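Please find one structure pasted underneath; my questions will follow.
A protein chain is absent from this complex, but the other protein chains hold their places.
When the chains are written out, they are named A and B in that same order, and each has its own residue count from 1.
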Amino acid sequence: MENIAGKKPALSWAKNVAMATMVLIWVIPTLGLLVSSFRDRDQISATGWWQAMLPVELTARARTGTEATPEGGLYRVEGVIFDDEEAQSYFSGTPGDISAFGIRGAEPTAYPAGTTADLGDGETLTVNADGSYVWITPEEPGNRGQRVYFAAESPPKLTLDNYRTVLSGDNMGRAFLNTLTVAIPATIIPILVAAFAAYSLAWMEFPIRGLLIAGIVGLLVVPIQLALVPVLNLHNEIGVGQSFVGIWLAHTGFGMPLAVYLLRNYMAGLPRDIIECARVDGATDFQIFTKIILPLSLPALASFAIFQFLWTWNDLLVAKVFLPSADEAKVMTVKIADDLLGSRGGDWGILAAAAFVSIAVPLGVFFSLQRFLVRGLLAGSVK
Amino acid sequence: MNPLIQGLATIILGVGGCIGYFYASNLLLDKVLYPAKGPNIASNIRRANIIRPWLFIFPALLVLTVYLAYPVVGSAYRSLFNRSGDEFIALGNYVALLESPEFRRSFLNNALWAIFVPVMSVTAGLIAAQLSDTLKWGNIAKSLIFMPMAISFVGASLIWKFVYAVDSDIGLINAVLAGLFGAGPIDVIQIPFWNNFFLMFILVWIQTGFAMVILSAALRGIPEETIEAAILDGANPFQIFFRIKMPQIFSTIVVVWTTITVASLKIFDIVYAMTGGNFGTEILPSYMMSFMFRDDGRATSVALVIMIIVLPVMISNIRQAQKELR
Partner (left out) sequence: MANLSLKNVEKTYGGAVTVLEDIDLEIETGELIVFVGPSGCGKSTLLRMIAGLERITGGELEIDGTVVNDVPPAQRGIAMVFQSYALYPHMSVRDNMSFALKIAKMPKAEIDERVNRAAKILQLDAYLDRLPKALSGGQRQRVAIGRSIVRDPKVYLFDEPLSNLDASLRVATRIEIAQLKESMPDSTMIYVTHDQVEAMTLASRIVVLAGGGIAQVGTPLELYEKPENEFVAQFIGSPAMNLITGEVIQTGAETHVRTKDGGEAISTVPTLPEDLGKTVNIGVRPEDLVAISGDGPFLYHGKVNITEALGEVTILYFHPDAEGTDPVIAKLPGIHKSMRGVDVKLTADPDKVHIFEDGQSLLYRDRPRKRITAGVH
């Protein structure tokens, strides 16, 4: 279609713009989360993530020094406000110019930089844009300087602090391991069981085969919600209860229809000649399965494995029901939905980091194995 | 035992068990029960071949029965009993549901989800598929739009919680409102009724990639000659799209549509993570979860309602499958 004569360039321009707009809408939210997860807590509340690369105007708190020189009955204290340790803690690098300052927390920017604030009783404070200050007080300062608030631009600060906090402090590390523990066996075990069943449904003749295939197609859409209560009760009765064993079994069961369906479709599409040739060569069904079908079905097995891995990794519902609610057994989705969103609802940096920890692995899987994912999707829904 | 070690042990046990079962059962069949030798060789082989499919399919069938088929019946049965399960109350739970305003709200919201999400996802997916197939950077665009498929519903909810945040230094929507119109911050999650659409959009965001991938494959499967013939017949690009391409991929659109509809009926995580069902955003699955562990009778009856809604899709899928097998 690229070479058709007389094609209008305007249309292709419009197409590019439309596509770009759509891609932006789809990517920006995730990008925002990623950027936010690396930003300093103070900066997040000061400016939006889209300004992360710009300096942020922060309000800092500091004290002046106390080394005073007497000057005509008054004491004069000079210095640079950024030398104060408390002030430094606000800024990641060299702070920019001070725009305003104040002496009370309620009005941190009451005086523009360079002006002199009258504190009463002849006491004055001047803070210049470069941070130098002059504090003149009638009394000897003693060992505490004057409280100063000021606003200054801080250079952008990207840090791994949020990740450190999430992984160490919030048990997210444990939750990560738990998610892994749930996802891997729940991905591997159904594959083999489903592959054998798929082979028999694709290549063996037996009476109610068609009925079974139809039944599996039907089970594809059964809402999991329906299975929760009876299966949990069953697990409790047979002593499995709420446990990792329970969730592995549950995921195996819930993933089985898709597994059998996908694999059967794929296997049924393998060339009949090859299977018959193996039969003429003397292979038994078991040998045909292990030596011919299984190696040839690797793409489909990979597709299903990716699906099942993403599904078990990302699942919230099954984990909430089949895993114990104790903190040490929580998977990441439960941890985020139940704990972090509640207790740290306003702590955006932590939330972003937690979310990113939980979606990093699926995203990695997605971008490295997208090919198989697409193939699996197509096998599952288009003939 | 450390769950991680337990997990490893399970993998080894599970995989080993499977292989062992299949190998041993086949061996038993071929060497002991009906050996392929001796005077009855032909009938032995035939008999073994009648039994073998069942050996292959048995474990899957067992799992499917216990975890999906039995629960349909089990849930239906349990929903006829009261909270503790010791008293038969017939349709009492369903009557209680019908009388409950939250249930009606959930039901209507769910209906809204089942309409809005597929419409939006399929439309956006179709547009994305059509656009990306003609652009040089189409594959990158596709990959990026497809990406949310990999993200958990909880993760997606969090991502959009940022976008929807009231604080105009966090929430993109309020930042744009404030920046362009100087409007005060609004909490989109709390706007009555319309907040539902903001939640649904999260699912649209996830499902569009799915629709796009499949529809794009279907569009590519259209014989190029039909499009070239239409061009020669003087059809403009819109006519080509709506009158040549759309009819040819109609069956695929139906498949994608029903898949997304079913997904939007079962979705629980988004509402749970975004609002916890508050502000009038309750849907059936989250409504059901509010009874889980408290009132199994009520919970199963809600689950059964979801099942009944899904039933037509299920029946038509089965019909379709049977047609293809013939």
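In the analysis below, a contact is a pair of C-beta atoms (placed from the backbone, for glycine too) under 8 Å apart; a residue touches a chain by one contact, two chains touch by 3 or more.
Predicted, not measured: the structure shown is a model, and the values here were computed from it.
Chemist: Of A:10, A:106, A:208 or A:280, which sits in contact with the chain we cannot see?
Modeler: A:280
Chemist: Looking at the whole complex, which of A:292, A:306, A:329 or A:354 touches the chain that is not displayed?
Modeler: Missing-chain contact among the listed residues: A:292.
Chemist: Go through subunit A and note every residue touching the omitted chain.
Modeler: Output for subunit A: 271, 273-274, 276-283, 287, 291-292, 295-296.
Chemist: Mind pulling the subunit B residues that touch the left-out chain?
Modeler: Against the missing chain, subunit B presents residues 36, 41-43, 45-46.
Please note the rule applied: only the chains that are shown with their structure count from here on.
Chemist: Suppose each chain is reduced to the average of its Cα coordinates; what separation in Å results between subunit A and subunit B?
Modeler: 21
Chemist: Where on subunit B is subunit A touching in the complex?
Modeler: Touch residues, subunit B against subunit A: 3-4, 6-7, 10-11, 14-15, 18-19, 22-23, 26, 30, 49-50, 52-54, 56-57, 59-61, 63-64, 66-72, 74-75, 78, 124, 127-128, 131-132, 134-135, 137-138, 141, 143-155, 157-163, 165, 167-170, 172, 175, 205, 208-210, 213-214, 217-218, 221, 224, 227, 231, 237, 252, 255-256, 259, 262, 265-266, 268-269, 272-273, 285, 288-289, 292, 296, 299-300, 302-304, 306-307, 310, 313-315, 317-318, 320-322, 324-325.
Chemist: Write out the stretch or stretches of subunit A touching subunit B in their complex.
Modeler: 1, 4, 11-12, 15-16, 18-19, 22-23, 26-30, 32-33, 36, 44-50, 177-178, 180-181, 184-185, 188-190, 192-194, 196-197, 199-201, 204-206, 209-210, 212-231, 233-234, 244-245, 248-250, 252-254, 256-257, 260, 284-286, 289, 310, 313-317, 320-321, 329, 333, 336-337, 341, 348, 351-352, 354-355, 358-359, 362-363, 365-367, 370, 373-374, 377-378, 381-383
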